[in-house]
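One structure coming up, written as structure tokens, with questions to follow.
The other protein chains are all here in position, but one chain of the complex has been omitted.
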Amino acid sequence: TSNEQPQAQTPAGNVAAGQGDNAKPGKMVTIGFSAPAADHGWIAAITKNAKAQADKFKADVTLKATEGTNDPSQQIAQVETLINQKVDVLVILPMDGKQLTSVGQSAMDKGIPVINLDRIFDTALAYRLWIGGDNYRMGVNAGNYIAAELKKKNISKPVIGEVAGIDSLPLTQDRSRGFKDALVKAGFSVGPRVAAEFTVETGERQTANLLQAAPKLDALWNHDDDQGIGVMAAISAANRKEFIMVGGAGSKNMIDKIKADNDVIKATVLYSPSMSSSAIALARLLGQAKGMGDLAEHEIPASITTYSAVVTKENADQYADVAFDS
Amino acid sequence: MTAEESSVLLQMTGIVKTFPGVRALGGVDLTVRAGEVHCLLGQNGAGKSTLIKVLAGAHQPDEGEIVWQGETATLSSPVAALRMGVATMYQELDLIPGLSVADNIFLGHEHAKFGFTRDRAARKQATALLKRLGHPEIPPEKEVGELSAAGQQLVSMARALAHDAKLIVMDEPTAALAADEVTNLFRVVADLTADGVAVVYISHRLEEIREIGHRVTVLKDGKTVASGLAADTPTSDLVALMSGKRVETVYPHREESTVDSSREVLKVERLGRDNEFADVNFTVHAGEILGIAGLVGAGRSEILETIFGARKADRGQVFVNGKQLKAGDVKAAVNAGIGLAPEERKSQALLMDMTVAQNVTLASMGAYSSFGFTDRAKELRDSRAKLEDLDLRPSDPRRGISTLSGGNQQKAVVARWLVHGCKILLLDEPTRGVDVGARAELYRLIRELAADGVALVLVSSEMPEVLGLADRVLVLREGRVIHEAPADELTEADVLDMVMEGSAA
Amino acid sequence: MTQLEPAENTAERDTEPPGTPASRDKRGFPVDLRLASLFGVLVLMIIIGWVTSPDNFLTGSNFDTILRLAAPSGVVAVGMTFVIISGGIDLSVGSVVGLASVWMTTLATQSYGPWVMVICGLLVGLAAGLVNGVLIAYGRMVPFIATLAMYISARGLAEYLSNKQTQVVRDQDFLTFFRGSFLGIPTLIWILAVVVVVGWVVLNRTTFGRRTFAVGGNPEATRLAGINVKRHIALVYGVAGALAGITAIMLAARTTAGSSTNGLFYELDAIAAVVIGGTVLTGGRGTMVGTLIGVMIFTLITNIFAQNNLPTEVQNIAKGVIIVIAVLLQFRTNRARSTT
Partner (left out) sequence: MTQLEPAENTAERDTEPPGTPASRDKRGFPVDLRLASLFGVLVLMIIIGWVTSPDNFLTGSNFDTILRLAAPSGVVAVGMTFVIISGGIDLSVGSVVGLASVWMTTLATQSYGPWVMVICGLLVGLAAGLVNGVLIAYGRMVPFIATLAMYISARGLAEYLSNKQTQVVRDQDFLTFFRGSFLGIPTLIWILAVVVVVGWVVLNRTTFGRRTFAVGGNPEATRLAGINVKRHIALVYGVAGALAGITAIMLAARTTAGSSTNGLFYELDAIAAVVIGGTVLTGGRGTMVGTLIGVMIFTLITNIFAQNNLPTEVQNIAKGVIIVIAVLLQFRTNRARSTT
């Protein structure tokens, strides 16, 4: 977490390199950026990464970052403000994809390319490019990992718990669906499930109750490593060690614990906020009408899905650079 | 007799109203004829207000019958009563402070078309009504909260008139009125009755009843003990009916003075507050009762509150036993031995959710605690002793203060300052709303305090009270002292002339 | 709340001599020093916006943005003004917005077309408001608690109905009308204007409004004047609920979706706007114009911060401080006025 090594990167946040010709400064691009309220580490990292990436390209990029509201109507107004300011490209991580679709579309209609980050708009007409994680696969990978581990231990009727994130977000539902599908495929099912709200306190409270409801567990998946701090606190308070735990998103804190391997947490499925660094880098290229070096296409693709890798003790080092401060 | 029966407007028989735990009315009869002023008498808590609330449709009776112009009536809501022709001026001011005079007068029967108010028409009619009451100068668009108490009482009256009622009930309308306003009110009442409107009139001031009343009904403990008496029934008979015991006179006799003129306890020098009063000077000695006479609004309460530090003096000083008191600091005044029994008992003195004991020790909490912990045993012991001294009934200090009658609540306020050991007691309208029996007891108590060496300042709107109790009297007019004299050199008529005209006739 | 502030009471008495003519018409019109000082704050904010982003602030499209953002919260605040003047409070409006927005955008509702959607939003809001009103007036519950219960339950019900999914509005007629504009002014802004004007007229020129002041000023006296106080209170909450329903319709248009998270925290913003606008929480006094200015001030804060790319946390610190300053300032003006 941040208070551990605050000076690890300057400016904090991970950045994409920018390769070949694309590294050279081009025409000035003003990028407008809008995200929900940074009420947990992951979203905070999204904003920070965007700023860090823009900073790297400060020769030809100006970032206008309006930040943070959980009221879709207000976020619409913020995007409108950016449109009024005549930015060249917009990067939008919507509070709710469906609710910001219309303003995305109106930007596109006005000729401002929109990069839709993470939570997807309702129609592809509203964005030029979508870049985000694969929530369904995140659940699938968590489920597969757990299933494999339990099979290794020859547990036939395991109790598998789930601590979801904010239940009203579509991404949470996608994750839960993927998790359930993977377990069902392996012949297992989801046992006790609670939903926290991406905060440590709710993570702790919900997990404490879940642990009471399930006196014996074999595995537990927690959707979000931010709330994971609370989840782990509840587990240690209950003095429970009999199960394995898998995290979600990939915070520095959790990856360190996985590496140390002296706790229940054995893996985390990535959903990295580094995607916002990529979004800024691509926004710059869009603004400069450039393509991506390694692709044969002249154009930037219409959608990019980051892969939800499973980080374990074995490969933890490999992912240290995309881990974020929770 | 038949002629009279035919003019009977209202007949209430066997009215019973029980509140949980209290039988407020236990079978009351009341007969009112058209065009008469029918007075309702009774001690505090006798049930007068409850009876008229039943009549106004504000309370539903448990038993009993109401006959209106010969027909049985059911008054299921205030609207029903108003429709029938009963308008009521309630005891507790029933106005909306944030609304204008006109809005208050017509509340509930607004001048309106399709729900839209017609303010001009309302203002015009309001002015007409106020004019009829002798006060055309009150602007109908003024907020009622900004009027004086007398002004508010007038609005209340205008509201009753606005209904074109056949019967107007007035529950202690003069409690907040000065002498000239009372005269004015009586003129209006006379006009009304001349038009055949009946008035039910409630007051604790017997002389008023004598002045305007035609007949009298006396309530005691929720029952009618006498009805249809002539208004000139002797005072002692009325008091006997109300209280069940003989009280010779209502107001106190002058007694042997207890002034210790060697001990000047309270000295007020050139005290003043902008727009309220100016240049007030007086001294009070141990054992002395200083009366302050004046009209409502003359600034008497403000003077007491300023001495007490509840308002900050703009000019002048207050000395207690020769030591100057810090201005605007209640705590300093209390520590110096001053106590105030304020004008509005309920809102300024009592904690209605607390017990009598807790109310009594409120100003002396330090003495009833050690290391911040309350000494509840001592609290109970001392308050019980004080309640017995003051003959406060019931004397159980653990009762809720809200269960006491007005007079006994007033005694509890006095007890608060006595347990604190106060040497100067400021009394602002100590008998307001207190019935005759309880009054006599309060007068005795005030005298006893003086005899014990307490210095008292007494403000009262009732002239005989001031003249009968005080050793010396200050006459106040528009915030200035215009006369000071020993009480036995003044007559009621002198003082009235001075407060109204500015000088003795 | 009711902190019958002792100090305040006496202070008022000290400083407010009966009958200063200036204080005559506190309810009606903006000709009042208190409102003038509030208006001063608004103007100040516009100047700040203009100075800090000279190119983009004072443009037509930015005012469009500001007003369209203010529109839904403004409508909620009009309802809150009635509730607070009547001596109550409504914590549930935000949740009711969420519930109504979900209910009117379910597949089933949408299948009946735009009229049914609109009516559904209105009715759900009205019904929730009436439940509040009935619990308060007839169930004798404290408004804070009754509406807190509704706050929790309505949000839960909205999540239950929507299965926590955002429901996209597909009805083109609905979108065309409410997202469109008339005489060059967006429909949403028209709705706000109409609601504020009607709200002003009802409050100041009808018996309903007069009685709302009366109920808040002295409910017992109002009852004794023959007014059905319980029914009136129930209706006032019904009005607030119905306006929350209208807000839901506006949000559904603005976001082209219904969601159980719509309207989150609207109650606090509305209460803050109403109180900053000079309506007192103890009831009996208040102005519609003040509420509108209060809403505009809050919307401007957000806009100015967005214009200048400032982070939310600073915005929140500033928002709290501005509330304190605006309230203290009004108090001083008030004081100054009455001593002159």
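For the reader, a short list of remarks on this structure follows.
A, B and C are the chain letters, set down in written order, and residue numbers restart from 1 in every chain.
We adopt the following convention: a residue touches a chain if its C-beta (ideal position, glycine included) is under 8 Å from a C-beta of that chain, and two chains touch if they have at least 3 such contacts.
Everything numeric here is computed off the predicted structure, so don't read it as measured data.
Only one of the listed residues, B:77, B:283, B:369 or B:395, touches the absent chain: B:369. For the options B:12, B:30 or B:350, the residue in contact with the chain missing from this view is B:350. Screening C:67, C:104, C:126 or C:157 against the full complex identifies C:157 as the residue touching the chain left out.
Even with one chain removed from view, subunit C keeps its contact list with that chain: residues 1-11, 86-89, 135-146, 148-157, 159-160, 164, 215, 218-220, 222-223, 229-230, 233, 268, 271-272, 275, 280-283, 312-321, 323-324, 327-328, 331.
The set of subunit B residues touching the chain not shown comprises 19-22, 308, 310, 330-331, 333-335, 340, 342, 347-355, 358, 362-363, 365-366, 369, 372-374, 376, 398-400, 402-403, 416. Interface residues of subunit A with the unshown chain, by the touch rule above, are 1-4, 6, 38-41, 44, 167, 192-195, 199-201, 203-206, 208-213, 215, 226, 229-230, 232-233, 236-238, 253, 325-326.
Everything below uses one rule, namely that only the chains that are shown with their structure count from here on.
Considering every other chain in turn, none proves to be in contact with both subunit B and subunit C.
With chains reduced to the mean position of their C-alpha atoms, the one farthest from subunit A is B.
Central chain by Cα centroid: C, whose mean Cα position is closest to the mean of all protein Cα atoms.
Put simply, the C-alpha centre of subunit B and that of subunit C have 43 angstrom between them. One inter-chain figure worth recording: subunit A and subunit C are separated by 36 Å, centre to centre, where each centre is the mean of the chain's CA atoms.
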